[in-house]
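Note that one protein chain is taken out, while the other chains of the complex remain in position.
Chain IDs A, B and C follow the sequence of writing; residue 1 opens each chain.
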Amino acid sequence: MISEIKDKTEFQAFTPEPIRVLSDEGEWVAPFELDLDEATLKRFYAEMVAARMLDEKFIILIRTGKTSFIAPHAGHEAAHVAIANAVQKGHDWLFPYYRDGGLWLAMGTPPSEIFGQMLGNAADPAKGRQMPSHPGSKPLNIFTACSAIASHIPPAAGAAISMKLRNTGQVVVCSFGDGATSEGDWHAGVNFAAVQGAPAVFVCENNRYAISVELTHQTASHTVADKAHSYGIPGYRVDGMDVLASYYVLKDVVERARAVHGTALVELEVYRYGPHSSADDDSRYRPKAEVEAAKQRDPIIRLRKFLERQGWWNETAETELRAGIAHDLNTALEQAEAAGEAPAEWMFEDVLSSRPWHLEEQRRLVLEELR
Amino acid sequence: MISEIKDKTEFQAFTPEPIRVLSDEGEWVAPFELDLDEATLKRFYAEMVAARMLDEKFIILIRTGKTSFIAPHAGHEAAHVAIANAVQKGHDWLFPYYRDGGLWLAMGTPPSEIFGQMLGNAADPAKGRQMPSHPGSKPLNIFTACSAIASHIPPAAGAAISMKLRNTGQVVVCSFGDGATSEGDWHAGVNFAAVQGAPAVFVCENNRYAISVELTHQTASHTVADKAHSYGIPGYRVDGMDVLASYYVLKDVVERARAVHGTALVELEVYRYGPHSSADDDSRYRPKAEVEAAKQRDPIIRLRKFLERQGWWNETAETELRAGIAHDLNTALEQAEAAGEAPAEWMFEDVLSSRPWHLEEQRRLVLEELR
Amino acid sequence: MPTLTMIGAINAALSEEMSRDERVVLFGEDVAKRGGVFLATEGLQQKFGPDRVLDSPLSEAAIIGAAVGMAAHGLRPVAEVQFADYVFPGIDQLFSQAAKLRYRSGGQFTAPMVVRMPTGGGVKGGHHHSQSPEAHFAHTGGLKVVVVSTPYDTKGLLKSAIRDDDPVIFMEPKRLYRAVKEDVPGDDYLIPIGKAAVRREGRDITLVSYGGSMVETLKAAEEMAVAGINPEVIDLRSVMPWDKEAVLNSVAKTGRLLMISEAPHTASIASEVAATVSEELFDQLYAPAIRVTGFDIPYPYAQDKLYMPTVTRILNTAKRVLDY
Partner (left out) sequence: MPTLTMIGAINAALSEEMSRDERVVLFGEDVAKRGGVFLATEGLQQKFGPDRVLDSPLSEAAIIGAAVGMAAHGLRPVAEVQFADYVFPGIDQLFSQAAKLRYRSGGQFTAPMVVRMPTGGGVKGGHHHSQSPEAHFAHTGGLKVVVVSTPYDTKGLLKSAIRDDDPVIFMEPKRLYRAVKEDVPGDDYLIPIGKAAVRREGRDITLVSYGGSMVETLKAAEEMAVAGINPEVIDLRSVMPWDKEAVLNSVAKTGRLLMISEAPHTASIASEVAATVSEELFDQLYAPAIRVTGFDIPYPYAQDKLYMPTVTRILNTAKRVLDY
């Protein structure tokens, strides 16, 4: 297995500058040759556009009062698409967080399920149990997200340790924001994985804000990648709005994790275009100019420029792509809406594997009241 | 104030080898000149011997059934004496842990109070509330130790932040073991201090074991000092059985913390000669030979050799010193024993600033029962 | 007299206490630059400067633990935990450090600090923005626990909490933050921790509640009154210590207790009050002391309103008590 690793020695841990493959203008700037074919690059592109359009759809859900909460992910699409393409889907395990809407989609989750979760209705495979924007899917090995920041890090470590102990050839990819790195559980989990040499790749989607708190108030470490020193693992600092850089590094790190049970930390430098959530007003803490500047690094425009340079993309393709995605999303949303409310009886299911007397009593109380 | 810092540029952070001043044989190996006088060095020596003899006394307390728990500190004396001499006693604040018996003494705690705490009797200024080996003293600004590993790190950060916000010119020195670095609270606390630029010096007494768990099972980081990268602060790796190296580095770091509100991590490489505690049997997990090898680095013998080389010490001085300490400790122990049991009424004091009805009821129940 | 929401009352209390006592500092996630996710601390950093109002890193252990150290060192920290649900990563700091510091040091060190937290359900927050963890705090010796329900009380109790020499958990039902406005004096007043308020006098049954559920409790009381029943309504306000005297006095009069709380059922504040009343007023109860509570399940998103004691559920249960 080790022999299969493509050794891109160009990718060094702890680089002073983020690793990049495409410039902001979509020029190839890496010291190695492109080895991805047209179809693959177009897929990356299509997945990023779909991720962006999903985000736009979420915003509509909020505006129209159909959902109660969203965590906008525009600006994070390259990270999401890179992760989805770096793993073996349905074999490896993902431990995402609430801002991974694009990842949820790029992994192949049926959009109707995504919308079901966003509506918290009967179309939600998770039965409307959680707030919107909490991805999860057993068939796809996507560990259902939990609102408590960084609380999924120790479970991610545990799953990776299980993979190592049983030599399953699987890898865990666990994503989180920059704020998450301050939580004790983040440290405890990464440390346990690393000391066990568990195949876990911890991916920080560093958008430099935890709600309103800037990274400089979050930690004094020079980069998030530097935190890897604490665990004796490599830390990669990557331009997370460069889908190719993100993909190449992640693919490399994931395969290395698989082959030698290695743990790693990957920092993807992204930016969130929207507010933290539908409950936030980001104008309170960051200047509009900063947001506009970040958009100049847009991952979608950047890859499109590269594709155009290669002669692989044009306006017609763009129009078709967007029309197709729009149609799919609209159909899926309609389908999800049609499912109707989550039944009240669901409230007392899945608390435990069976229902002890006290839950039976509590359930009866509610059902009587509803009758 | 900044101009007052003696800039020992010889002390680099993140050195591959531990910083040393004395060789195992007590030879001066530092690239700078000794600038401590005879009296100071003799004091360091006396304090280390006293620390060792206190440890021996603790062992007797256990053997004779006078106490129920001890955490032997033999092998940690240089660390304790270095910390006590690096701070401004009664001005700076210490946040120690249970293995800091020698520090407790070197800070100037009356030995009768130490024994009172060890006996948990009426001579304990902390009223017999905690297990033995839990140092604390309000007059000396020694924050009372807490058994929960690493739980004192965030409070230490908080005190240091308070010092910075109010510009009190004080410094926090917070000590803990190598195992403590795995706790989430360790990370959370160090990070908060560092991001605030609070005058806190975090000192790891790295004896390579957390009870039976070797450092290699604790973390994969190369050194504990390396963990400082995570917080953007300097990390010093020091031979913690070399009292001069430990003192010089700590003094430097403490004064820098005071002057520029800097946070730092200092790793003192020590070894615990005894079992983890009176409840432990270390032969279950480490070879005797390893213990014996560590004793070759003994901090007390090492400094004695240096003093002898300087012509500042001889057998007579040694005998006198030990007799004096023995006398003081014996007298203090007698005094503490004479104080008698902690009264049962103490049980319901100091829970809150006053006693609400429920505590009053509970107290009455116990007092009635005792009557 | 200004009319304020609960959020306004919090802001006013903090501002006044910070003016009064320069040892008072505020910190937590998003409290400074943004003024808090609910804007409870809006404008305070501007007013008191970045050394008195700080944004902390994203760690409840760091927040609560740092408050302990600041308090021991002489400040009067008011720490914010963004949602009560997120106290758990920092609860060891509350339990091992804050609650036990005075005791373990024999009174040498103390932790006069306040930990504010939005609590309770009803805002479509799902598992992690809806929980009511007060029983955990009340079960842990060394802490005081306040749960407010009105803007007026909020100001007076928050001021008392800040001046208190013990660690006080100050719980703010988030669904009440902007639910009502009421007259809140612009000057200094204190409400003592540990004293309940009689919200409605009556003689047929005692309804005891606190926090968010006061809304439904009072609504139910009104409906009962319309139906010719005269309930007494008590708002505990503090759940540790809770005002046993006030509750016993009332139940001694009415002979009937209905205890209402949206926290989970088992081993709750409601259990405590019901058990105590049942014990102490054994001969004076006309009917069993009954609890209407939240359920022993994770807080569901979809059935957000159904989780908490509804007016219907309170009335149905009250009927059982009254008809007994």
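What to note about this one:
The working rule: a contact is a pair of C-beta atoms (placed from the backbone, for glycine too) under 8 Å apart; a residue touches a chain by one contact, two chains touch by 3 or more.
Just so you know, these numbers come straight off a predicted model, no measurement behind them.
Put simply, the hidden chain is in touch with A, B, C once you look at the whole complex.
Within the whole complex, the absent chain has one touching residue among C:Phe27, C:Phe48, C:Phe95 or C:Phe170, and that is C:Phe95.
Looking at B:Gln130, B:Ser175 or B:Thr263, the residue that reaches the missing chain in the full complex is B:Gln130.
The missing chain, though absent from the display, is touched by one residue of B:Leu34, B:Ala338 or B:Val366; that residue is B:Val366.
Against the chain not displayed here, chain A makes contact via residues 93, 124-127, 129-130, 134, 136-138, 143-144, 146, 148, 151-163, 165-166, 184-185, 188-189, 191-192, 195-196, 349-353, 356-358.
For chain B, the list of residues touching the undisplayed chain reads 68-69, 120-121, 127-131, 134, 146-151, 179-180, 182-185, 210-213, 217-219, 279-280, 284-285, 341-342, 344, 346-348, 351, 358-359, 362, 365-366, 368-370.
Residues of chain C that touch the chain left out of view are 61, 85, 88-89, 91-92, 95-96, 99-100, 103-104, 127-128, 135-136, 138-142, 240, 264, 266-272, 274-275, 278-280, 282, 285, 287-291, 295-298, 300, 324.
Note that in this section only the chains that are shown with their structure count from here on.
With every chain reduced to the mean of its CA atoms, the largest distance from chain A is reached by B.
Rounded to whole angstrom units, the spacing between the C-alpha centres of chain A and chain C is 36. With each centre defined as the average position of its C-alpha atoms, the distance from chain B to chain C rounds to 40 Å.
Counting partner chains per residue, chain B has residues 184-185, 188, 191-192, 195 touching two or more of them. Chain contacts: chain C has residues 56-57, 59, 61-62, 89 touching two or more partner chains.
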